[in-house]
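The structure follows.
A single protein chain has been omitted from the complex, and every remaining protein chain is retained in its original position.
Going in written order, the chains are labelled A and B, and every chain counts its residues from 1.
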Amino acid sequence: MKTLGIDIGSLNIKAVVLEDEGISGTGVVPLDDDIEASARMAMEKALDQSELNLDGLPVLATGVGAKQISFTSQQKTITTCLARGIHHLYPSVRMVIDMGAESMTVVKLNERGRLADWANHDKCASGTGLFLQQMAKLMGITLDEMAQLSFQAHSRADITSTCAVFAESEVISHVHRDPPTPMEDIAAGIYFSVVSRTISLCKRVGIEKDIAVTGGVALNDGLVSILEHELGFEVLKPEAPQIVAALGAAIIARENVEKGNQK
Amino acid sequence: MPLYWVQAEVLAKGAELGLAPEICSPHRGVAGIFALEALPHPDIILWSNLICDNTAKCGELMMELSGSPGFFLDNPFQDSPGEMDYLTGELEDMVHFLEEKSGKKMDWDRLSEMVALTEEEIELHREISELRKAVPSPMSISGYLELLSADYMFPGQPEAIQYLTQLRDELKERVQQGNGAVSPERFRLMTLFVPPMYLISYLGRLFEELGAVSVVEPLFTCWSEGKLDPAKPLESVAKKSFLIPERRSMYGPLSEQALQDITDGAEQYKIDGAIYWAFMGCRHTCATIRVIKEILSEVDIPMLTIDCDIVDPTINSEEEVRDKLDQFFEMLEDR
Partner (left out) sequence: MSDERIATLEPFRIVNNTFPKTKEIQELKQEGKKVFGWLCTYVPEEIIHAAGALPIRITGCSEEQELDDANAYLYINNCSFSRSCLQMGLKGEYDYVDGVIAGSTCDGARRLFDLWSHYLRAPFHHILTVPRKYTERAHRLYYEQVSQFKTLLEQHLGIEITDEALVKSITVFNESRELLKRLYELRKLDLPPITGAETMEVLNTSFRMPKELFNHYLHQLLDELAGSKIAHPSRARLMVTGSTMNNPEFLRSIEELGGLVVTDELCTSTRYWSDPVVLDDRPPLEAISRRYLNNFPCARMVPSDERFDRILQLAHDYKVDGVISQIIRYCVPYAHDLPLISERLKKAGIPVLALDVEYGTSGSGQIRTRVQAFLEMLETKKK
């Protein structure tokens, strides 16, 4: 059986084609003003890889913009999709930390891989991909450079504010201090502030192993390494962390067909 | 006091008086209403500390704003004979205060009658709670809020009895016929605290669409065991404040028994999930969110927590609440 899952994020759209043998195609495209067109582009990319076309393929959408697209009526929320996607990749996972462009979500799974609980920071920009981008910009470096710098840090710059706006001014003052705080330490400080907020979100639902990280920010190995250090153990890192929710969506689409209740 | 219509103006006035945003919005609103003189001038102000520091502390500011005399009724923390006597004594003092200020004499016979009606009223509340155990649940989606209003607006008065009797009879009939509030009934819910007042009608429509219904509300509709005695009217009024549902889980100590009652309720009412409306102004109820979530999870009931403000409509949007509920119901369905 073949299905397609699509995750309409706030920065990127991710599509996954799932066949019986597993994932056969993926597509990630940046979102522009026309959600529908970007979504179609992502799907086409994934379908091209799979050498398939859309005709009659069951599609299920998730993500913040899922309600705005017209080509499928099947939808599930991101938490359910993350749980399904990660369980498919790593059955041992009990907790997912999803770090997206504009949101951070922690999802807890029960032993059957079903969604058991979740928590998110949905009204707060700090700790998200866009926040990190903004911080890198303030420091005049790229996200990759920031990650590399963080590995060379000798200590951490204090960034205590939990609000993105105030954290920004703290970073600026570190940069302009005389002498300026070393860039390495600022990078580590920024990651640490994100990590401490991540961990406090995890504590709201109760930390449980194994933990996987997903979402675009999970590609940032500097941040993930500080996260592991603070948690005190390693986390699982999918090869393509940003497509886990789309994968989950494709899995649910398949289940729906099997249940015979496809709409 | 119905504050469902609290508006920005009222809250702004409260802030202008110097009340911090951390003071719960209904109480900031009350102060605002007094300062705006939006209510008829009160002759007397009566207040008590049941159910939190906010209630305990709001009276003196009202007295100052209105220039009216006031009486504070000190409601003790725990349920012991000594505290019962203390509260009865407090009520006696309040009666004296009212007699003195009004120049009228207390009508003890009328109070006895009201106590008798209150006893009847509480019994009706208990019967209604029993009927709500039926599957499908017979009472409308947000009917529990009307149950509250019956006691808040007409305590020990014929209106409450008439309303509750009619409701009970109707529910009985519906249970016999197997009629549910929603059809099909997909999700039976425990409601903890109450949802934002401005979302009530939206939630009614949404729950109907989703097949969800609240069947039990431990903080608001579960009365404690105990009887009132019309021959001892003042003691009975004191006693009532130990029986009301709000007292046990919100005001008194968080006893293991109160927690047990919540998990028992989950079982008896066959609930699928619980929703805790975390009203940010209500610190002492929010302090129990984690404990309740844990004990419910022990009996395999998931709980959703939604941060909210019950009267300030700028805090939650319909979409945001819908998103959270969608996730929660998906999770219940997925289990």
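Worth a mention:
Keep this in mind: a contact is a pair of C-beta atoms (placed from the backbone, for glycine too) under 8 Å apart; a residue touches a chain by one contact, two chains touch by 3 or more.
In this text, all values refer to a predicted model and were calculated from it rather than measured experimentally.
Of the candidate positions A:Arg112, A:Lys137 or A:Lys203, contact with the unshown chain belongs to A:Lys203. Considering the full assembly, B:Asn49 is the residue among B:Ser25, B:Asn49, B:Ser66 or B:Thr221 that touches the omitted chain.
Across B:Leu148, B:Leu210 or B:Cys286, the residue that sits in touch with the chain not pictured is B:Cys286. Within the set B:Gln78, B:Gln162 or B:Ser201, the residue that contacts the chain not displayed is B:Gln78. Even with one chain removed from view, chain A keeps its contact list with that chain: residues 160, 196, 199-200, 203-204, 206. Within chain B, the residues in touch with the undisplayed chain are 17-20, 22-24, 27, 49, 52-54, 56-61, 64, 72, 74, 76-78, 80, 82-83, 85-86, 89-90, 93, 253-254, 278, 280-284, 286-291.
Keep this in mind: only the chains that are shown with their structure count from here on.
Each chain gets one centre point, the mean of its Cα atoms, and the points for chain A and chain B are 40 Å apart.
Chain A contributes residues 76-77, 79-80, 83, 114-118, 122 to its touches with chain B in the complex. Interface residues of chain B, counted against chain A in their complex, comprise 302, 320, 323, 326-327, 330-331, 334-335.
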